[in-house]
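A single protein chain has been removed from this complex, and every other one stays in its place.
After this line comes subunit A, so read on.
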């Protein structure tokens, strides 16, 4: 493996930034925690990828840990898992090539999971990657996990019948978005997709047509969960996945309850992240968010060791935040889900107008309109604070409530008439009303236009959409700038419809800079993305960053070890335990 750039002590590259928008629950209401630091690292020392995971203070074995959620998990099959609930539950029964060591306090380290390290960039060009599989990793029936089963897992993700999962690796291997037509899984079950090979039982090799420097991150998604070909039950794997993780599905009452028992063939010594504290996990589905949270707050019987997976609903926020006895049972944490007021740069071409919008924005008012800091935390950057290399800045410093005078000065007496498209759901309607009042104070003339909630996402992805402004959200699949800035701001990707670049921002110099950073080692990219983030905002102001979503969850008095994943922003179960 090529020596990583700027290797820090302990074999890790630590990118430390101040996270100014994090919150903590003090038990006397919620306050901003300005002390929290966000660190993002890629492990270079194989020891970081070795098990066992550090013991969780106070944790002990035994008991049943319950998770209550309104809707069932859409897929248990790892190759089809992409919903947040799925991504949080799946590590209980699936292991991947790499995974995140997450301390729940902002510290993230990408480590090898089934692989001994987070990958070897063979020619230092990000086109050829090799992963060496650990010894001693096993499936639930005791047979060893080799590179063959991991490759088979990736191969079956090409099957169009098994839709729903992430498609990064498939598209990169096939070098086209139409990966399932380029390589037909059903006709080639005994072979592997182009570019994927297993030179031996311990080695998995990826060869790409283009540099894919984010591969170590992409293989942390469930696409790389292993599966023996003889255990592939197609769409029925959703009912009974074959475990490689610390738990296995003992009983699955589809849509009602999933019971997980310990997997006796999982070896803690091979796993740097997961634990196996509870005897059982029980996921129950059905109760509304209100009912689930009320149950957990009431703290009766089995609910004492339960977590309400649905966030504390608005109706219960005051009760939970105001009850000192719930302090130790609630978790409040910012998530990587970033929200912007997206400016349609094809329509709003005047930079001064875009800058004036940035000066005028009242983020504090927006957060209040949404329900306060248990729901949202202000954001002034393009990338959320949980991103590797993140650097806090304010391109248009205007204070928490905006600076309408500065905005008016930039507008020079003009009163730009802008159309703000808002979905016809209650949240966006509230936000729309708040934004209209806010921006009109600064001299804009805002016309609100409703968009059908169901159709909004499709509509704003159309290049020729008729709105100047709309609300946008992006939650990246891994905390790297590469999964945010090129996706949202590379103008070369703009097409007639289905655009992720919803601001339709296109600047050749910025595009070239993205190419330069993408060609770098992933570990060195972090600070470069942060610099580009600031540059885009200062030079072009293509959007108005608004806020990150905040996770607010409650658990029972006997539930321990739960933290909010710094990667996905939802409760993680790798450290979960039941208190005596």
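Everything below uses one rule, namely that a contact is a pair of C-beta atoms (placed from the backbone, for glycine too) under 8 Å apart; a residue touches a chain by one contact, two chains touch by 3 or more; residues count from 1.
Everything that follows uses one rule, which is that contacts and distances are computed from a predicted model.
In the listed set "Bordetella uptake protein", "ABC transporter permease", "tRNA-specific 2-thiouridylase MnmA" or "cytochrome-c oxidase", the entry agreeing with the UniProt name of the missing subunit chain is "ABC transporter permease". Set against the missing chain, the residues A:149, A:214 or A:303 yield one that touches it, A:303. The residue from A:127, A:156, A:274 or A:295 that touches the chain not shown here is A:295.
Note that of A:62, A:199, A:255 or A:322, the residue touching the chain absent from this view is A:255.
Touch with the chain that is not drawn comes from one residue among A:78, A:91 or A:166, which is A:166. Remark: the omitted chain is touched by one listed residue; of A:65, A:82, A:183 or A:359 this is A:82. The chain not shown here touches subunit A at positions 71-72, 74-75, 82, 160-161, 163-167, 177-178, 180-181, 186, 234-236, 238-239, 253-256, 285-288, 291-292, 294-295, 297-298, 300-301, 303, 452, 454-455, 457-458, 487, 497-498, 500.
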